[in-house]
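Left out: one protein chain. Kept in place: all the others.
Right, chain A next:
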Amino acid sequence: MADKQPATAREMAEVETIIGRILQVGVIVSAIIMTIGLVLFLVTGTSGYPGTTIPLRMGAILLGTLQFKPYAIMMLGTYCLILTPVLRVIVSIYAFYKERDHLYVWITTTVLIILLVALVIGVHK
């Protein structure tokens, strides 16, 4: 906390660059998976599942992906996209830690813990 003010702007630029890169990788990976699923869905003309069934369990989604079922791949891509903001928070903790900004390591860790609590509440709701 006692660090010098002028360093703050440069430090932030570095933190933002790290987070930005990781986020970009996350977004590109999800976009690629979703695109593969969508193209497969449009070319084969089938979701890979009977009727209006959507694979909802993680096991079913992963198994379906290995079997090249379009809906499974599309769901996997969507799930990766949902995780990108969580990824961003995790990387932020590391980035602030690397820049020795302890106050913000704590603030960001708090956000992550609350977010995880929310995820657990969400799954059991």
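The rule is short, and it goes like this: a residue touches a chain if its C-beta (ideal position, glycine included) is under 8 Å from a C-beta of that chain, and two chains touch if they have at least 3 such contacts; residues count from 1.
Everything that follows uses one rule, which is that contacts and distances are computed from a predicted model.
Undergrad: Unshown chain, UniProt name, "(Fe-S)-binding protein", "Electron transfer flavoprotein subunit alpha", "Probable membrane transporter protein" or "DNA polymerase Y family protein"?
TA: So the chain that does not appear here would be "Probable membrane transporter protein", according to UniProt.
Undergrad: For chain A, which residues lie in contact with the unshown chain of the complex?
TA: 8-9, 12-13, 15-17, 19-20, 23-24, 26-27, 31, 34-35, 37-38, 41-42, 45, 47, 54, 56-57, 70-71, 74-75, 77-79, 81-86, 88-89, 92, 103-104, 107-108, 110-111, 114-115, 117-119, 121-123, 125
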